[in-house]
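With one protein chain held back, the other chains of the complex are shown just where they sit.
Chain lettering (A, B and C) follows the sequence in which the chains are written, and residue indices restart at 1 in each chain.
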Amino acid sequence: MTDETRSHSPPRNAFGRLIGMRIDDTAEGVCHSHLDTREDHFNPIGVMHGGVLFSLSDTSMGAAVYSLLGPDEICTTVEMKINFMRPVTKGRVECVTSVLRRGRTTAVLESKLICGEQLVAVALGTYAILPKPPEAP
Amino acid sequence: MTDETRSHSPPRNAFGRLIGMRIDDTAEGVCHSHLDTREDHFNPIGVMHGGVLFSLSDTSMGAAVYSLLGPDEICTTVEMKINFMRPVTKGRVECVTSVLRRGRTTAVLESKLICGEQLVAVALGTYAILPKPPEAP
Amino acid sequence: MTDETRSHSPPRNAFGRLIGMRIDDTAEGVCHSHLDTREDHFNPIGVMHGGVLFSLSDTSMGAAVYSLLGPDEICTTVEMKINFMRPVTKGRVECVTSVLRRGRTTAVLESKLICGEQLVAVALGTYAILPKPPEAP
Partner (left out) sequence: MTDETRSHSPPRNAFGRLIGMRIDDTAEGVCHSHLDTREDHFNPIGVMHGGVLFSLSDTSMGAAVYSLLGPDEICTTVEMKINFMRPVTKGRVECVTSVLRRGRTTAVLESKLICGEQLVAVALGTYAILPKPPEAP
């Protein structure tokens, strides 16, 4: 069974492909993902742009929520806050994301982003859980 | 005088180019920027990924802080929070960013992101102001 | 008609009384409120505790949302982020709060907190809009 046939899988993520991130594993509200530093991830001062780390975390939070949804539900990001703690200049960034609370219409999640065994960023976000609209894929 | 020769200009932004954003104008703690929706900005549910809007805002906040810095200072993002209010599926996203407070070692900024005359996201962030390291470009 | 008989007014706020805050005016998604610095607002380093400013802002955001609700709706704080920009040591803190977006089940708001004509804090928060439970006052 492919991703496309599982009714409650998240569909393909064009922006995730653009930045080169991969979801490694998602189950029961937890998601593991990663990306490898590329030169086009850099910001003007020569370190990974915060937007890359945010995007990795945001995509992973969405995947973690999806793992708890039924086939007729979708989720969207309400808001997210991220703290950047150390610069990333090379290597693999791993992201571990957990649902802290799934309510009926919202979920709260955290991500820890690690590079070279050091915590490089931490994020806390809120997602809305909605009925899947009829036209959704 | 080009950007490259002004000693306190932000250098080139590889990730900004990857997502196709443009800084239109930056002066005295205010930055105007934009990007045009592309298919590779989309997330799995067919709307612009939050990471694109975050990246536009984060880059713009950095540019707004730079406009207040001396030639021997740089800034980095400490943290940022963004609320997503309406989905973006097409057209131009404009971002208006202002420094709310510049202290000696930190700055606080907000961004409003607008598409089709509607507020689509709002962000509030904190930047650290640091002496430029000797090896910086 | 008193506050208590208007079916969609927020009921009395015990914690707001404890910290001495006042709602001055609330209409159409905007709330003006204030409090006067007291010694029991201070934190260990002799300035107003961030929790006082947070509480003023949170209560005001709730009041601003209430002004847009029907008689059968209530709201609760989902999350809030606040940046502290200048210390408050005396005088009146005024809080101006606006709903940036009211959706069907959530609202996004910002507060600006001012003391002595200076911006001392800014907050960005998310509220959930819910049907009033049968047992609510």
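We adopt the following convention: a residue touches a chain if its C-beta (ideal position, glycine included) is under 8 Å from a C-beta of that chain, and two chains touch if they have at least 3 such contacts.
Small disclaimer: the values here were computed from a predicted structure and weren't measured.
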**Study point:** Omitted-chain contact residue, chosen from A:L18, A:V88 or A:V122
**Key:** A:V122
Check your understanding: For the full complex, which residue in C:V52, C:C95 or C:L113 touches the chain that was left out?
Key -> C:V52
Point to revise | Chain not shown: contacting residue from C:C31, C:A64, C:I82 or C:I129 | key: C:I82
**Study point:** Absent-chain interface as seen on chain C, which is shown
**Key:** 10-19, 39-47, 49-52, 54-55, 58-59, 62, 74, 76-84, 87, 136-137
Point to revise | Touching residues (missing chain, whole complex) on chain A | key: 81, 83, 85-86, 100-101, 103, 108, 110, 119, 122, 124, 126
Check your understanding: In terms of residues, what is the contact footprint of the unshown chain on chain B?
Key -> 78-79, 81, 105-106, 108, 126, 128
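FYI, only the chains that are shown with their structure count from here on.
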Study note, to complete from the structure: Superposing the Cα trace of chain B on that of its twin chain C calls for a rotation in degrees, to the nearest 5, of 180
Exercise for review: Specify, for the interface formed by the sequence copies chain A and chain C, whether it is same or different in terms of residue numbers shared by both sides, with half as the dividing line.
Suggested key: same
Review point. Cα centroid separation between chain A and chain B, in whole Å?
Key: 21
Check your understanding: Between chain B and chain C, what is the separation of their C-alpha centroids in Å?
Key -> 29
Review point. So what's the Cα centroid distance for chain A and chain C, whole Å?
Key: 32
Revision key, fill the gap. Touching at least 2 other chains, the residues of chain B are 81, 83
